[in-house]
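In this view, the complex is presented without one of its protein chains, the others remaining in place.
Right after this comes subunit A.
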Amino acid sequence: MTSSRDVTSRLRQNVWNGSIPLEICLDKGDCRTYDDSDPYLIQFPRLSYLGLLVPKLHGFFSNNLIYPDVSPADVWLSYDGVPLKWHYPLGLLYDLYSGAEPSHPPDEDDNNEGRADGDSIPWKLTVHFSDYPVEHLVKLDAEGKHLHDLYIHSVKEADYLRCAGKTVMFLGKEDSGQLWESVKQHNFTLFNPINQKFLNPQGANLRHLPMKLYLPHASSGLTENEPTPGSLRVVQALVTPSLSSRQPQTIGTALNHIIPSLFPSRRSPLLAHAVLHGAVLPLSISVEELLRVASYLDGWLHIAVVMMG
């Protein structure tokens, strides 16, 4: 019992500490000296939000800007021409767009031992201070209130799924302030006690498990707009902790239920992999156990679906 709790907390810590080195360059169009600015280098947590970097980026690059008085609200980031959504955590963006090969479980495929992040480390992003892609990216405000609002909304929805919103309802002002502070500081000591309340609602089992799937966009017949670079299809359905029998819900049973065309088998991945925190998920893993150790800061499992090459 104790040992399984130890494993859980160690995994939780590992997920918390996951990070990606970033090399952020100023877009040439915004640079006073064409391409002469130094890149901004940072080791950034996978769980965190790039929007929290905006004040630092604004300060770092202000001397290089053609228009130094530009508002922080005009800042945006892209990778390979894809505007990066503020409310997606860095790890999800990386798993979706970097092209890095995800890690496979060690016993599954020995050929993958030698995989290296190679070209995708550090992840080279571009920061822009003009031409905000307002049709593709939610516009933030200079004070970071909108980012906070997007986060809280996501937290509330996750809580509604887990226990009909009862934990959020009884969360005091102090706790919800502490929650956002823990996200901004990436501080586990502040975050964990509140997260434990979310994962263990008083007097109730979890009703549904918050899980979203992110699929590369297949061209749809109804393209009224031109396709957005890097556009995705986000798929969500109610996922119960166990199936009607005493069988727990696994990643395989959930994916097979939600997107059977990509996961025709509950046991083996045939067409696509489910990727979380840079790792291919074994289909046999219980969704609830996964949620307890590997959910993002808003309480969701944000899973990238990657087609097999």
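Rule of thumb we're sticking to: a residue touches a chain if its C-beta (ideal position, glycine included) is under 8 Å from a C-beta of that chain, and two chains touch if they have at least 3 such contacts; residues count from 1.
Heads up, the rule we're going with is that contacts and distances are computed from a predicted model.
Within the choices "Ubiquitin-like-conjugating enzyme ATG10", "Cyclin-dependent kinase D-1", "ER membrane protein complex subunit 1" or "TP53-regulated inhibitor of apoptosis 1", the name that UniProt assigns to the complex's undisplayed chain is "Ubiquitin-like-conjugating enzyme ATG10".
Which of A:138, A:204, A:270 or A:307 touches the hidden chain is settled by the complete complex: it is A:138. The hidden chain makes contact, of the residues A:100, A:125, A:171 or A:232, with A:232. Touching the missing chain, out of A:24, A:84, A:150 or A:301, is residue A:150. Considering the complete assembly, subunit A touches the hidden chain via residues 85, 87, 134-139, 141, 146, 149-150, 153, 156-157, 160-161, 165, 208, 210, 220, 222, 225, 228, 231-238.
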